[in-house]
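Data block below; observations after.
The complex appears here without one of its protein chains, the remainder shown in place.
We just call them A and B in the order they show up, numbering each chain from 1.
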Amino acid sequence: MPAGEFRYPSSPPPETEDDEGWVWNQIKEEARCDAESEPALASYLYSTILSHSSLERSLSFHLGNKLCSSTLLSTLLYDLFLNAFSTDPSLRSAAVADLRAARVRDPACVSFSHCLLNYKGFLACQAHRVAHKLWNQSRRPLALALHSRISDVFAVDIHPAARIGKGILFDHATGVVVGETAVIGNNVSILHHVTLGGTGKAGGDRHPKIGDGVLIGAGATILGNVRIGEGAKIGAGSVVLINVPPRTTAVGNPARLVGGKEKPAKHE
Amino acid sequence: MPAGEFRYPSSPPPETEDDEGWVWNQIKEEARCDAESEPALASYLYSTILSHSSLERSLSFHLGNKLCSSTLLSTLLYDLFLNAFSTDPSLRSAAVADLRAARVRDPACVSFSHCLLNYKGFLACQAHRVAHKLWNQSRRPLALALHSRISDVFAVDIHPAARIGKGILFDHATGVVVGETAVIGNNVSILHHVTLGGTGKAGGDRHPKIGDGVLIGAGATILGNVRIGEGAKIGAGSVVLINVPPRTTAVGNPARLVGGKEKPAKHE
Partner (left out) sequence: MPAGEFRYPSSPPPETEDDEGWVWNQIKEEARCDAESEPALASYLYSTILSHSSLERSLSFHLGNKLCSSTLLSTLLYDLFLNAFSTDPSLRSAAVADLRAARVRDPACVSFSHCLLNYKGFLACQAHRVAHKLWNQSRRPLALALHSRISDVFAVDIHPAARIGKGILFDHATGVVVGETAVIGNNVSILHHVTLGGTGKAGGDRHPKIGDGVLIGAGATILGNVRIGEGAKIGAGSVVLINVPPRTTAVGNPARLVGGKEKPAKHE
């Protein structure tokens, strides 16, 4: 189907001064429109989006519902998330940047509310950011309990110590594994089944460092404390054990640079 | 253990005129037998199979239970599934063809009821068909909500717009990703971790087209609007970016045709 058939604008408008407010208004507008056209979803959309006064409340409610269990109650998780999002504006702006990333970079993403409600990669990433905050506050048992629920519910396994920038798209997201000392820059796109892992040979700082604007294809496995330069592209199914220079492409198992190590082909 | 040890017939009988009725009777017979031998399962088998008057009711109840959440109630989902299965005979015959596919092609599938109750690939595929119907009826927010639940619960991510034939075996199924414009023919077998994805370079019609009778091995990644001809085989772990002619085999990363592009070895 041509993308234009759908009723939402085909690309989001540029960022405004109050970007969070603008995106939240957009989400509520979309939810109202969907609730009207689909009565079967009206109650779900009301409880998850329309009854809330802000993006942080809606997101906290939705994450609490998704991640709760009979022993980790949704109310406890709601309070935990809301407290984190309310007191840390960087968590909110990262969430908004991630919503924009999905909307701009994923042709299958039809609206902000679609991403907020349905993208397990988006939800896992927001919950991870809260787990990471708890980890840095030395509330590690709670950070690890949250990590475990994210891995059970979304099949996305990001160690709470891993550092992740903003404007991140975890597309499809099932099976993603990100190790304890991994670092991911801004505006990175990571497909499903991607591993940022260790080689098993070293302790300490043992996981990949991913530069800004990198694209990592489905099923790629990047192992060890290697550096993937900004704007680099990693082919689907690659096994990467080497540094990849900025704006170059690595493919294959084991991965080699396209154009060779001496003269890698740069793009853009 | 030799397959013959088990108490169900080792292969299903040929299709009959009322195939759906025959398979449903078989399922009830198996469930009765299991409930008698295993009291711990009696109540589960009664509520999921034996209390229902038809395959469509049993399947709708089971899917509703598996996919419901605190905000998407099982009763809503049950009504949704039952309405779709009751009014669309092609959904029912596809389900029966899928049950037969598992029974015939998977040596570990011991009975129809085993597949109906336990195969996440079978259940995800039936739920997808309902999501696809909703998508075509322009009930897209509901189709996407269902898609999201299928991805959360089964770790099987099939875009509701993707078109899938009948007689499909999604074996193990964890991690399968099928993109928006992918098309899968009839009698196709797809193992776990298989991706039918885009290359990220194009919008519009950007996903693979899989012919009848194709077998795709575990972890294979097929990207772009390429055509996999009928009866072709794709090796486990392959990364396929090219068309594959009918009845040929492709293996490796990047995948090459066995026998070469000029003279690919045909099988059967």
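Here is the rule we use: a residue touches a chain if its C-beta (ideal position, glycine included) is under 8 Å from a C-beta of that chain, and two chains touch if they have at least 3 such contacts.
Keep in mind the model is a prediction, meaning the values are calculated, not measured.
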Write down which of A:47, A:151 or A:225 is the residue touching the left-out chain.
A:151
Which of these touches the unseen chain: B:167, B:235 or B:264?
B:235
Touch with the omitted chain, as defined above, among B:117, B:144, B:177 or B:196:
B:117
Going by the touch rule given at the top, which residues of subunit B touch the chain that is not shown?
1-3, 6, 34, 37-38, 40-41, 43-44, 47-48, 65-66, 74, 107-108, 110, 114, 117-120, 153-155, 172, 174-175, 191-193, 215, 217-219, 235-238, 251-253
Omitted-chain footprint on subunit A covers residues 69-72, 76, 80, 139-142, 144-145, 147-148, 151-152, 155, 157, 159, 161, 174-175, 177, 179-180, 193, 195, 197-198, 200, 203-204, 206, 219, 221, 223, 237, 239, 253-254
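Everything below uses one rule, namely that only the chains that are shown with their structure count from here on.
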Using mean CA coordinates as chain centres, what's the gap between subunit A and subunit B in Å?
28
